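Before I ask anything, let me first share the structure, which is written out below as structure tokens.
The complex is shown incomplete by one protein chain, all other protein chains being positioned as in the whole.
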Amino acid sequence: MSDNTFGQLFRVTTWGESHGPAIGCVVDGMPPRIPVNEEEIQKFLDKRKPGQSRFTTQRKEPDQVKILSGVFEGLTTGTPICLMIENTDQRSKDYGDIKDKYRPGHADYTYMEKYGIRDYRGGGRSSARETASRVAAGALARKVLGMGVRIKGALVQVGEHEVNRDNWDWDQVDQNPFWCPDAEMVPVWEKYLDEIRKDGSSIGAVIEVRAQGVQTGLGAPVYGKLDSDLAQAMMTINAVKGVEIGEGMNAARLSGEQNADEMYIDESGRPNFRTNHAGGILGGISTGREIVVRFAVKPTSSILTPRATIDKHGEETEIITKGRHDPCVGIRAVPVGEAMMACVLADHLMRHRAQCG
Amino acid sequence: MSDNTFGQLFRVTTWGESHGPAIGCVVDGMPPRIPVNEEEIQKFLDKRKPGQSRFTTQRKEPDQVKILSGVFEGLTTGTPICLMIENTDQRSKDYGDIKDKYRPGHADYTYMEKYGIRDYRGGGRSSARETASRVAAGALARKVLGMGVRIKGALVQVGEHEVNRDNWDWDQVDQNPFWCPDAEMVPVWEKYLDEIRKDGSSIGAVIEVRAQGVQTGLGAPVYGKLDSDLAQAMMTINAVKGVEIGEGMNAARLSGEQNADEMYIDESGRPNFRTNHAGGILGGISTGREIVVRFAVKPTSSILTPRATIDKHGEETEIITKGRHDPCVGIRAVPVGEAMMACVLADHLMRHRAQCG
Amino acid sequence: MSDNTFGQLFRVTTWGESHGPAIGCVVDGMPPRIPVNEEEIQKFLDKRKPGQSRFTTQRKEPDQVKILSGVFEGLTTGTPICLMIENTDQRSKDYGDIKDKYRPGHADYTYMEKYGIRDYRGGGRSSARETASRVAAGALARKVLGMGVRIKGALVQVGEHEVNRDNWDWDQVDQNPFWCPDAEMVPVWEKYLDEIRKDGSSIGAVIEVRAQGVQTGLGAPVYGKLDSDLAQAMMTINAVKGVEIGEGMNAARLSGEQNADEMYIDESGRPNFRTNHAGGILGGISTGREIVVRFAVKPTSSILTPRATIDKHGEETEIITKGRHDPCVGIRAVPVGEAMMACVLADHLMRHRAQCG
Partner (left out) sequence: MSDNTFGQLFRVTTWGESHGPAIGCVVDGMPPRIPVNEEEIQKFLDKRKPGQSRFTTQRKEPDQVKILSGVFEGLTTGTPICLMIENTDQRSKDYGDIKDKYRPGHADYTYMEKYGIRDYRGGGRSSARETASRVAAGALARKVLGMGVRIKGALVQVGEHEVNRDNWDWDQVDQNPFWCPDAEMVPVWEKYLDEIRKDGSSIGAVIEVRAQGVQTGLGAPVYGKLDSDLAQAMMTINAVKGVEIGEGMNAARLSGEQNADEMYIDESGRPNFRTNHAGGILGGISTGREIVVRFAVKPTSSILTPRATIDKHGEETEIITKGRHDPCVGIRAVPVGEAMMACVLADHLMRHRAQCG
């Protein structure tokens, strides 16, 4: 996989910077004769779109997607699909501070050390804008998986505040600005994030993405594990620092008796598991149970409190990141996590077909 | 990356089953003229070797490595290096139960669903024996990185018992059967695991692997992130359910002020960070600070308590996994985690050279 | 390499159909801080542009390239470079015949058999228009190689008429519509192709591409041979049926005495070869001598003579391919061959750096 391509058979190559003329992706490997149109893709982009509530960046972007290739008379042709999203709100402002100073917690310093050059405008390639391309690709991946596979994400933790899983209600998720599945937690987060926003501070979060209806047998032993590809996928999302499958880090606290998912034959006469500590994956291969992935997003370090840093001349200095403020970048990571789940599953579905027919 | 190959430029392809004639790997992309001999590789294999204490499986394997190609007169030639480890202790016993029943928490069921066939002897390809090949490859990866890069792993949690980081002492790690860096924790784990062993139970664990001396600039934005490749690498290790970089899942609880690693110019006149919440990686690229990865290993479900399961005929039944018992598989994952870290870093070092010279 | 990506480290992914809104490519792996602008790329696109003489298709396309990403303030940033060329002359005509009938010698039938759908407008993805993206990528590849490497192509045979190598003059190549290096051959081809054009017929051709100044050591043994990648590269160009390195097919007629390139120490004190039967490559690795590749392009079967064929309903019928006529598609393959040579060399230069530093 090259630095900007994701997947082996369902291959997504993204391109574009935050303040260039456009961003986009090329999806190669898409099966033929699948109905695809811009509206369907747009639906998912709109979920991720910035400026939808006071809790996310105020950048105004229509994020209008254009299909440039690979679709003919409403059907995929099996040739590469290029999707383009033009950048419109690139406030041609003075980047003064950001231009010369390295923002702590950002890629500014490491980019400069690696490439000796960086597009400092809005973070360039490391901007979360790149994830719009992923969401567009994810919409195509869902088409490959078909209606039988349902992928849904939710925000389950903001700072110290975790949702109560007994209150979990998928219908809630689309009815609040946080993708929160726990109605009781919504007002708590609202109050909490308003304070953080007023302080010009920021906070981390945990996203959970689940996939139902995934057939048994996707993934492979050793280096083609479904869970290792999911871990990689989620870790490629900006600001992610941890990934968990099923019990995740908590598995360290469990005994073999507690952790083993016992099997039985269910009413439909099919093999089933009494529990799902495994998160739907055993030995790197899907079990047929719900696939459960969680990932933690760190707080953005674009805050109003001055932080000590250095500039490109090697001088010590201070920085305050002004401009559009994002108190909890984790919120907008939910649709991105869903998209990555879809891409990984589509890729593995095709890989499984290739070897096991 | 194919299902059994890891890495892009430093490419490791492993092969072999637990009870076949041999296991091994082919390392392709190894730079030329590097001194390599079997003794150096053996040193690392001996660390991982089973049966070294009562806390790990009693399978007796010398794990003697043979270099079959790619080394001439003690130096690498730039051609593929094939390493082979013959299986010796493959007790040709009656596999009765395991042959027909699916062990809960194992890959038995998913393998059968995917491939319609499985080598049930000792787990076949999903056996932890495969990791011996990784350790051998890791020894070569360390050679690519050179003496300046120091990679070391430790066991930091067993069940509920976490090490006290104030007691962290790298010298301790090689002086106890747990790779434990906290001398005070050793007797605690000893007592705890003896009980688990007597009960025929098992417990999970957390491993931490660190790399010092890694240059700034390894890794790439978006899909070539150093941390996403590390997450994938660790998640390919048997039984791993969670991976963390730096603050990991805890990043969700932090504010921007707490999490941002402030920069300064250190005494040597070089840019440096006051803290390392990032775990040595920003925007997917190494910062020059210590790289810190943690991963959680679930408890093996090979336990003496009977578990409900089904057999290959679709009948409900029970299983007790007899034979060699491994109370805490996490212990032997430490040298494997080190090896994966070495492979990922070697691969990224070569990728960095290719693009940035 | 996926179906629409070429190269391992210098990776070119092309997208777009003949009659879609645009075509283009994403170049991933481009080293940073290289000066790049649209004018330089355009220079090469103009060489390939259709409708420049009566001997090539009359389709009118400005082939104006736009850089959408990866270049900042005139320098490459190391992030993917997306190049887009909008389609302008897509005569919205009635495709009647081509819509339902399979043109012999074209991909119409095989596309339909493979994908069950095809964009019949101008051949869709199989149109030679795709090669414009390659020429644009080739311009970037030349930048990676630097000024020291000179890549030049020429047309050396049209039908039975071969150039006289004693008359070879590189300066001639840009002074006639055929990229012909033999001034005496130009009028012969002119007369010959005028007749073919009047008859509504077509003819094959042979292109030769050479690279001077390539360092010794590019390429690798076995599956990474420089010549095998060149053969693949040229064979991906539309209508190519044969590829030769150095002596090519003629090597079968030579004896060991005739074919072996003897070595000596030249006046500069460097190792050199008295002859270059090998075409600059031995054991898959560049020798430092000029790299010489030839490939044969078949005549287009878009001719005015009716040919027997079938339609998509499985009925036998006849077809005459009207519309823009291309008597010798080989002519426009010259700049494409140069571009592919540049891409392969850039890729291998980066691969060599990665392993051998």
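Per-chain numbering from 1; labels A, B and C assigned in written order.
Note that in this section a contact is a pair of C-beta atoms (placed from the backbone, for glycine too) under 8 Å apart; a residue touches a chain by one contact, two chains touch by 3 or more.
Owing to the predicted nature of the structure, the values given are computational and were not obtained by experimental measurement.
Q: Which shown chains does the chain we cannot see touch?
A: Taking every chain of the complex into account, the missing one touches A, B, C.
Q: Of the residues C:I34, C:A183 or C:I310, which one touches the chain left out of the display?
A: The single option touching the absent chain is C:I310.
Q: Can you list, in ascending order, the chain A residues touching the missing chain?
A: Spelled out for chain A, the touching residues are 9, 29-32, 78-79, 220-221, 350-351, 353-357.
Q: Mind pulling the chain C residues that touch the left-out chain?
A: Touch set of chain C with respect to the missing chain: 1-6, 8, 14, 102, 104-107, 109-111, 113-116, 125-126, 130, 157-160, 196, 201-206, 216-225, 227-236, 241-265, 269, 271, 273-274, 277-279, 281-288, 294, 296-303, 305, 307-310, 314-316, 330, 351-352, 356.
Q: For the chain that got dropped from the picture, name the residues of chain B it touches.
A: Here the touching residues of chain B are 2-5, 9, 11, 13-17, 20-24, 26, 28-29, 32-33, 66, 68-70, 72, 75, 77-82, 84, 114-119, 124-125.
As a working rule, only the chains that are shown with their structure count from here on.
Q: Cα centroid separation between chain A and chain B, in whole Å?
A: 26
Q: Two or more other chains touching the same residue: where does that happen in chain C?
A: Residues 9, 29, 32, 78-79 of chain C touch two or more partner chains.
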